[in-house]
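Every protein chain of the complex appears in place save one, which is left out.
== chain A ==
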Amino acid sequence: MQKKSGLIMLAIAMMLVMIMSACGNNNNNASEPSASSEPSASASSSASSSPAATETEGTAGASVDTSKEVKLKMIFVGPKPVDYDAVFAEINKKLKEKINATLEGEFLDWSDWAQKYPLKLAAAEDFDLIYSANWAGYNDQALKGGFLEITDEMIQKYMPQTWANMPKVSWGQAKVNGKLYMIPQNRGESVEKLILYREDLRKKYNLPEINSPESFATYLKTIAANEKGIVPFTPETGDWKYHNLDRVLLKQQNEWNMFDLDMPFAYKLTDEKGQVFNVYETQEFKDLMVYYKDLADNNAWSKNVLNSKNDHQQDFKAGKTASITHNNGTLGALMSQMRLENSPYEVKLADINQGKKKSVAISTQNGTSIHATSKNVERSLMLIELMQNDKELHDLMMYGISGVNYEPVGDDKYKATDKFQNFYGFSNWNFNSPLNRTDEAFPQEASDLVNSWEADVYHYPLETFVFDNSKVKTEIANVGNVMLRYGIPLEYGLVKDIDKGIADLNKQLKSAGLEKIQTELQSQIDAFLAKQ
């Protein structure tokens, strides 16, 4: 009996080994061609790049052999638009004509894109282009080898118009360790946060105009005291490691840059040395905690704000909350939508730190990357070129079919039709370019406000700095955790003793390895500045 079962075990074990080794072999085989295809692709492109350099711009397709039809696949984030079939059929008609290629889109829904996106790259699925963005882990995925490096020669050869039109600073911002992995959007976009509030409520209580942190606090407290059933402020849900208002009250107010608000570090925009400091140890932070605590004690936001999953924009639209914060584009779109729907509420935008330096989004806010294993690199680059610079294709990709999804108004505006939403809500922003149209109904005051910032838009030497965190990943993970556990409750005024709260927070950060990150960050910044 014993012997028999031993034999069976042995047989099973051998089977296992065989299966495993077979699997291992397969994997090796599979990875070989993909590894070898990469250098050959770049070799061929660099070899043929010298004649391209002499060519004049505007004739992208002329020098490249496009006789063989290719099918390109691109990954977008956001839900598949309802009119995908109709619009992409049009797009493909044009693409076939111009570069003998067709495009197929795959869409990662907002609900689980964050899990699926890295998997698409990790599993090396078969696709050519992918939407990429700093908020979608662009640096990280690039460092892990998910994207193909794009050289200047490739851009000059396959996308001459883009090379001509794109501001040089945009390329610089998109580089990770000096290498480019993305064709960024070609349009500055303000990501500074504003506040959208209920003007009718402000008038009702005869409050002063909202133009400073103090007047905003007065507004919030008055609403809390007098309007039952309306939450004065509702933050955006998500994995923010800071208070939702910190972008306004900490970053803008103090003219700091805060590394995507992912780490507890900042430097002053005007500091030419780029000296990094711990945000939580500053007097500014402490003062802000007093401000927040006062608001929290006066019920300016829900006591259970950390567990609330309410959509702040929906709540605002429904009149359940009296103020929210987001960037100009989003709030402007919400305003125009509310006006279109004849909302009973009068709403207004507020900039509560007027005159402070504003910065535009860095170019990696939206972009397109080429998959590291793509077999159609040339055609993919040509596609991006067309999407950004060909008026017809750009309009199709951004707004859908003219007369169905939108009505063109002049050359740079559009009017949304009732089918506008059928081709909307997914990430086509990587094709943003000077050809973009603006919504005719977009509130004038929102555009004015941003235009008035022009004078305040500030460019600084570290604007194109990208932190390579690969050496301090462990510490980053732990610090992020501490920020969530000790920082967020403190910021939302849920910790009774501010001084003790800050001390606790800093103590925990220290043991999580804060100093190591700071040293690494500073040395990279110093090296970056020294090179300039």
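One rule holds for everything that comes next: contacts are C-beta pairs under 8 Å (C-beta built on N, C-alpha and C of every residue); 3 or more make two chains touch, one makes a residue touch a chain; residues count from 1.
One rule holds in what follows: contacts and distances are computed from a predicted model.
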| item | value |
| --- | --- |
| Candidate names "Putative Zn-dependent protease", "Fenitrothion hydrolase", "Sugar ABC transporter permease" or "TldD protein"; UniProt protein name, chain not shown | "Sugar ABC transporter permease" |
| Candidates A:E106, A:D140 or A:D456 - the one touching the absent chain | A:D140 |
| Given A:W113, A:F233 or A:Y486, the one touching the chain that is not displayed | A:Y486 |
| Selected from A:L295, A:I476 or A:I502 as touching the chain missing from the view | A:I476 |
| Touch list for chain A against the chain that is not drawn | 3-4, 7-8, 11, 15-16, 19-20, 23-24, 27-28, 31, 34-35, 38, 114, 118, 121-122, 124, 137, 140-141, 144-146, 231, 239, 262, 302-304, 306-309, 372, 469, 473-474, 476-478, 480-481, 484-489, 494, 508, 511-513 |
